[in-house]
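Every protein chain except one is present and positioned as in the full complex.
So, chain A:
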């Protein structure tokens, strides 16, 4: 996968993850172009489209569009399910996730994504395992958030 974008029905970018090196200018250009293309499509149209030399796979969940760019030999249907699994992960973590959760906790959305996909490839597809990793991180957060500065971490995992 080359990149993943989350944007709202109004075209506001909510999350962007790039797995190939691109300049900020190029990223903005791509985002603008794709958001426009995808938003222009009608509901019953197919979830795939050719764009430049990439394949775009997208799906809408409530007010949010999830949009992935994959390469020629990549599998469209399994990418659709990557999107779905990510949505499930967010849903489970936030408890019926909505756009606002992602806006206010964008850093969490990134952390969850990094546990699931790394370098554009599935790292861990088990929902349990991904959530376990995030839970453990949250646990660390609470422990260290208690003001115990400088304590070494010698537990967890």
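As a working rule, contacts are C-beta pairs under 8 Å (C-beta built on N, C-alpha and C of every residue); 3 or more make two chains touch, one makes a residue touch a chain; residues count from 1.
Just so it is clear, contacts and distances are computed from a predicted model.
Its record in UniProt calls the unshown chain "AP-2 complex subunit alpha", which is the match among "Calcium and integrin-binding family member 3", "CASP-like protein", "AP-2 complex subunit alpha" or "Mitochondrial import inner membrane translocase subunit". Hidden from this view is one chain, which touches chain A at 13, 15-16, 19, 21, 24, 28, 42, 44-50, 53, 73, 75-78, 80-82, 84-85, 92-95, 101, 103-108, 110-111, 114, 118-129, 131, 133, 135-138, 140-142, 144-145, 149-154, 156-157.
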